[in-house]
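Missing here is one protein chain; the remaining ones are kept as they sit in the complex.
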Amino acid sequence: MLLIECPHCGPREQTEFTCGGEGHIVRPDPDTATDAEWGHYLFMRKNPKGLHFERWFHAHGCRQWFHAARSTVTHEIFAIYGIDEPPPAIDPSKAGSQ
Amino acid sequence: MKKGSVCVAESYLRQSPLAQRALDTRVADDTSAAGLVLSERRFLAQINLCGRIDSAAVKAAVGVELPTKPNTVTEGNNIAALWLGPAEWLLVGPSDAEKAIYDALVEGLDGKSAGIVDVTEGRTVIRVAGPMARDVLSMGCPLDLHPRVFGAGRCAQSFIVRSTVILHQVDDAPVYDIYVERSQSDYLFHWFETSGAPYGVAIAEEPATNAWRRPPRRKKDDEA
Partner (left out) sequence: MSQAFRNGDGGRIDRGKRVGFTFDGQTYEGYAGDTLASALLANGVRLVGRSFKYHRPRGIVGSGAEEPNALIQLGVGAHTEPNTRATQIALFEGLIAESQNAWPGVGFDVGAINNLVSKVIPSGFYYKTFMWPAAAWMFYEKFIRSAAGLGKAPTEPDPETYEKRSVWCDVLVVGGGPAGLAAARAAGASGARVILADEGSEFGGSLLSSRDRIEGREGADWAGDVIDDLAGMAEVRVLARTTVASYHDHNYLVAVERLNDHLPLGERQGPRQRLWKIRARQVVLATGAIERPLVFAENDRPGVMLAGAVRTYVNRYGARPGNRAVVFTNNDSAYRAAVDASDGGIAVAAIVDCRPNPEGALIRLARERGIEIVSGSVISGVRGAKQVSEVEVAALNEAGDDVVGARRSFDCDLVMMSGGWNPTVHLYSQSGGKLAWNAELATFVPATAAQKSREAGAVNGSFSLADALAEGTRAGAAAARDAGFEVEGEEVPACEAAPGDGVLALMPLWDAPSGRKGAKRFLDFQNDVTASDVALAHRENYSSVEHFKRYTTTGMGTDQGKTSNVNGLAIMAGLRGVDVPEVGHTTFRPFYTAVTVGALAGINSGPELLDPVRKTPMHNWHETHGARFEDVGQWKRPYCYLRPGETVKQAVDREVLAARTSVAILDASTLGKIDIQGPDALELINRVYTNNFATLKVGQCRYGLMLKDDGMVFDDGVTARIGENRYLMSTTTGGAPNVLNWLEEWLQCEWRDLQAYCTSVTTHWAAIAIAGPNSRRLLAELTPVDLSNDAFPFMSWQDGEIAGIPGRIFRISFSGETGFEVQVPASYALALWRALMTAGEKYSITPYGTEAMHVLRAEKGFIIAGQDTDGTTTPFDLGMGWIVSKKKGDFLGKRGLERPDTLRDDRKQLVGLLTEDPNEVIPEGAHISPSPHSAKPVPMEGWVTSSYYSPNCGRSIAMALLRRGNERIGETVALPLEDKVVRAKITKPVFFDEEGERLRG
């Protein structure tokens, strides 16, 4: 079970959070997006071994969304950053990426 | 009524979610031998505030400053203001004060940038005290409640077993106020009684509250 550092509440047990999956997914302009682009936005997700930028929600806490950069191999969390912030630069090899 | 919803009905019609447990008939004369001391704080006024709130306006309207530090509580004018999120607070006042506090907030705050909701009926408060209070809480709550980390004046949202709660540590004894959704309060109270049983559980009298009074209103001209 992970220990997640909520940007507001500090370290809390994973059970207080829900994971929102891959972060930084851009919702295309619905008026101009092709069917393929819209389908990609709806359904296509990365499933990396290693570094993953994802969204978390402190559901049983302050109810705020934020981003986390986490290794899917070791579960090490390299960065926690705001929901409106771009992903930080992290050496993917540190996270067991291949 | 469209300014919110407040009750002016006869109080005998009002029933707390733990009424069935008849706690007032079980109050112990002496709770000193019990490891866990429980009571219900009924009908506390609870107003949820969220949005881009002007803390000074809140202070002027109801007499309490909003905490800016996460997971802390400020108190003033018999209101406790609990931090719930970076732009969300719970104002807790004495019972029957919800209408007055709500009206004062609506009047004092810019309705365009704030959400003000009376949630008095949504939760009840279980007061948890006694020498085993911290240990019994740790049986269901994942928070680190060690005094180095969590002391008097701290609050946190988390869960106890599988009930979402707000914890407020009231003093260093320690005494905690546990805010729980009214629908789950009977379950949670039962859980407390069961968890505390090996250490002795006593029911205490409902803690008294002091009245809230509206701060004197300043005229608009004075503010300029």
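Per-chain residue numbering starts at 1, and chain names A and B are given in the order in which the chains are listed.
The rule is short, and it goes like this: contacts are C-beta pairs under 8 Å (C-beta built on N, C-alpha and C of every residue); 3 or more make two chains touch, one makes a residue touch a chain.
Given the structure is predicted, the values throughout are model-derived calculations rather than measurements.
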Touching residues on chain B - with respect to the absent chain: 1-2, 5-10, 13-17, 20, 43, 48, 50-52, 111-123, 135, 138-144, 146, 148-149, 161-163, 181-184, 186-188, 190-191, 194-195, 198-199
Residue ranges of chain A at the interface with the undisplayed chain: 1-3, 13, 18, 20, 27, 30-31, 33, 35, 38-39, 42-43, 55, 57, 59, 63-65, 74-75, 83-84
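In the analysis below, only the chains that are shown with their structure count from here on.
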Whole-Å separation of chain centres (CA-atom averages), chain A against chain B: 33
Interface residues, chain A side, partner chain B - complex: 8-10, 12-13, 15-16, 60-64
Footprint of chain A on chain B - complex, ascending: 70-71, 84-86, 88, 142-143, 156-159, 164
